[in-house]
Each structure stands twice: as structure tokens, then as C-alpha cells.
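Complex shown without one protein chain; remaining protein chains in place.
On to chain A.
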Amino acid sequence: MSDALAVDPAEAEIGTRRVKQRGSGELTIRRLLRDRAALGAFGFVLLLIIFALCAPLVAAATGHGMAQQFRDTGLTSAGIPRGPGHTFLLGTDSLGRDVLVRLAYGARVSLLVGVVASLVAAAIGVTIGTIAGYFGGWADLLLSRVIDLVMSVPFLLCALALVSVRGPSLTLSICVIIFFSWTHIGRVVRSQVLSLRQREFVEAARSLGSGPVSIIVRDVLPNLTVPIVVYTTMMIPSSIVFEATLSFLGLGIVPPAASWGGMLSEALNGSLYMVAWWMVIFPGGILLLTTLAFNILGDGLRDALDPKARRVGFVRLTRRRSSRSARKAAA
């Protein structure tokens, strides 16, 4: 790690040099703070979490329940949803329900599904990837083929079949999402473990008599923290989109519970979006922003945790030019 390279423990003791020693945690946070985009994304995610947590408060503040239908105030006399206004800040849907309140409750579903599914999928992927990568041989052959198999199953067909047998539910959609998303991280971890296994410190641990479990837990996994954190973060948006897709197709969250995918699907129902643009723009927009924010955050995390992989700064190039011309001017 080049993080602490600049700092010399002995020098710090001598105290003659004013070199500040920074831990890797502090360095990571400093890098993250300098990354405006990641910071913005992080802010958005925080707001979204607060929004989701405060869903009942939003409902109380507006006085509109999540599944409450306001056929008199929320719909025009022709039965068309009302647009954004005083009573309904973001308008109403086809049944006269408040879009804002439903968005808040939908955020709960999305975040829950995104986080839970990603964490469980990451756990499965890391376990299987580590076993395949560390033990190699038949274990690797078998597990890698399982990963290939799962990756080649058409997920929508499979989800359709499952739902038609078991009936749609939140648990089932989470399970489906987990089943289809652990493979990616599994492959990444497998290849990383494969190269880590060749490292000398693993050999050193082996020569000391450490068992495989001890080596995996103490030597291999701690060195995989960065890819695991980054890939798990990147998996959240895809899980959210996955859930929205399922709900859109009516395979996910059971109505009247709110979910962003379900709201989009309602907007499409009978081409209501032709007259009620807000039914598409708001759920679609928040879905887009959420995925974008998580992706940018994951990217920023990777840059902050692993500075070596960072792109070469274009800014520096221009700075050098200016320093050069300054020098010329001085000369």
C-alpha cells in the first residue's frame, strides 16, 4: 500500500521532520471528500434514506395514506389523475392516491430490496468465489460451472415461472434477485483469490502451519475488502432496477403496496402517461437518480480505497504547463 509510504516511523520519532502521519482510513475519507461527484451521490443517498425512513411522517404531513384513494379530490370529474398542486405536491395516480407518499413508501421497498439482496448476494458470492479460488481443482471446476449455469438462465422467464407457481411477494422477489446477482461478485472474488493465493504471505502462513480456514479468514479475505465493498455498493442499484422490473411486470411487490416499478406500470396502464406525465417522470426520475447515485458512489469508493487505479489527472497536466510558463517568465 502506498498510503503510508511517505511517512517514516523513525522520522516521526526523531521529530525533526514535520511529516504528518495519516492512517489509511483518514486518507480514504480525504480522497472521498475531494471527489465532488461521489460526495453529491452520497448526499443524495442519505436524503433518500431519510425520505424512506420518514415515509409515515410524509403521509401524516400530507394527511394522505399510502393506499388511501381520493376519488373526489384526487381525480378530475372525468376520472383523470390530478397534476402536481397544493394538495397533491407531485400529483395523484389513476386511483387518486398521492404520488409523493407512494414514492416515499416505494423508496422503503427499493432500499430494502437493494441493500438486503446485495448483502446476501455478496455473502454468497464471496463464499463460493473464495472456495473455488482457494481450493482450485474439482471445487473450482464445479463451482465455476455452477456460476456459468446460473448466468445462462434467462432470469425473466425463470422469475415468471416462479411467481406463477408461488404467487408474487416481497420475499420471493428478494430471493430471485439474490439468485441472479451473486455470480458476478463470485467470479471477481474467485479470480482475486486465485492471484492472492500465489502471494508469498499466504505461502508464509502455510509454512507456519496455518490451516486453510485460518488462511482464508486472516490472510485472504482482509485483502479483498476493497473489491467486496465496491462490488456490493455497485450491486445495490442493479438490485433496485431488478426489483423495479419485477414489480413493473407485476411479479414483485403486491399492490396496493407501493413500489417504483409498480407505479411506472400503473402509469403505462391504459396509456395514462399520455395525460398524466407526473406518473412517469417522478417514479422514473427517482429510480434513475438512485441508480446513478449508487453507481457514482461505488466508483468514488473504488477511487478512494484504491488510489492506484485512479485515472491520471488531466488537471495536473495543465498545471504543469502553467508552472512551466511561470518559470519561463522568471527566466
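Note that a contact is a pair of C-beta atoms (placed from the backbone, for glycine too) under 8 Å apart; a residue touches a chain by one contact, two chains touch by 3 or more; residues count from 1.
Operating definition for what follows: contacts and distances are computed from a predicted model.
With the options "NADH dehydrogenase", "histidine kinase", "Response regulator transcription factor" or "ABC transporter ATP-binding protein" in hand, the undepicted chain maps to the protein name "ABC transporter ATP-binding protein" (source: UniProt). Only one of the listed residues, A:D35, A:D98 or A:D219, touches the absent chain: A:D219. Contact residues of chain A toward the unshown chain are 1-11, 14, 17-20, 22, 24, 27, 30-31, 199-201, 203-210, 214, 218-219, 222-223, 225, 307, 313, 316-317, 320, 323-324, 327-328.
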